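What you see is the complex with one protein chain gone and the rest in place.
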């Protein structure tokens, strides 16, 4: 594996999930695999799970870890090609990445959507520059349009919670990605990415969101979209709760009248569905305390699996480095 | 030891001090004790000594260390149960702690008093939620009402500086906790905690503070309180300098007329007392440069002992984890 910024970087999802489950069973099995190598974790945005799970994954493999909270600890970055840098930005992304090339064997970066320019976000204006200038592998810790380490952890979690056997009549699970309310415009990365990865899983995926909130067709592809949440939730085996702002009317929040918060009442429509969320979650806005704290929630298990999605990816990247690929 | 948030978590103070002194004599004696285990140091507030001494203590034991400056690096936390999170808080403490449970073998947290609501502070509104939701041991790095790692270091320091022998006529040392001036309302944690720990030491404890500044009776118990500083300082062997705001008139600073700053002049009243302070100290406000820089000061020794109070506690917690207790 050279880079890891989307599911396209994985050759076989089933094999990757199976590797992740082995690592979860014995996370300290390869404590020297990363010895003498350095991973730089660059944060342009806040992070709790990603920050901690990446560090644990790296430590489990014996990698040295450098953490850079770019804007607080270093310099404001310029992203425009050819910019005359006579304003507030102090260092060009090109130079920052070239320096990281000198210092790190792997660069991992978190760079959220700016939510100001649809074009910039859709084109991954920041991640694309890391990829352009990096001479070492680049791992996305969430970018403008995708959150692949989260989605990989989601796949691991669904795999752990579904068995193809008589009890499930060997059918595929129904997975519903449901839009949830929020108080401010939120990026599409988690929803896009979850959609993309579920399309490669043996699941029946349904997306449900209010009109005006359809995701980017590039990610939806031919996934079924329902604007009636109750209809979508019917017989669901997994419900993934997530807010996102409008894509069409970019970063806006067209008003909706129904209440889309996931409640116990709504869960009754499902097949005792497992409830998922990437965290952080706004309780009693996106979903109710009751749902969050119910036995249906596998949300903390998802969070834990962030360690193993990261460790699997780091391990594959190290294999690539060691074999010179 | 399961948790460490107050002296109540220690079975025998003498034994703990003696363990700490052994560790101080040979801090690298157990470099693999924490191998494969992770401690998360969560800072909701600023920290210098606690931040550095905890890291050193953890490294000495071979623990992996994760540091989280929660508000700068992660998300604003919500502490209210049942909150509808439609405001400025992004992640509920319940979820943050549940995630830390997944990632850490030990959680250590610094959470100062908010100094807004007496009820919140007295009830440890933040620490109590860490304790409520944590499934791994919790260590306080200072909470609203206590700073136990500081107080434990203070006990170690007093032990090092006092010998029961002919020269002291085998009497107990007189320890005076004296209120000091400050420019803004300061929490009670260090003063409460010092009082609580001294009550278990073989010392004669006297507290002195202006009227209106008596500590919470829950911590004072039957400790002698004098409102005349000079009277209190008389023949003191140890003087602990610390400011705190009013408890009765919570977080207020009732005006006082005398000057309570500890000076060389006042030190002359004592039995060549050793001077203590938890740091940071406001020089020439709480105590004079002369006192701070005199040979009477054992303040930096106290700071050094923060390593060993932390390492002893981490070590005991690891013993508990390893024995399954």
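Note that the chains take the letters A and B in the order they are written out, and that residue 1 is the start of every chain.
Methods note: contacts are C-beta pairs under 8 Å (C-beta built on N, C-alpha and C of every residue); 3 or more make two chains touch, one makes a residue touch a chain.
In this text the structure is predicted, and so the values were computed from the model without any measurement.
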Options B:2, B:221 or B:283, residue touching the unrepresented chain: B:283
Chain not shown: contacting residue from B:38, B:53 or B:125: B:53
In chain A, positions touching the absent partner: 36, 38, 40, 64, 66, 68, 72-75, 78, 82-87, 90-92, 95-96, 98-103
On chain B, residues whose C-beta touches the chain left out of the figure: 28, 43, 46-49, 51-53, 55-56, 59, 69, 72, 183, 279-285, 289, 292, 299-300, 303-304, 307
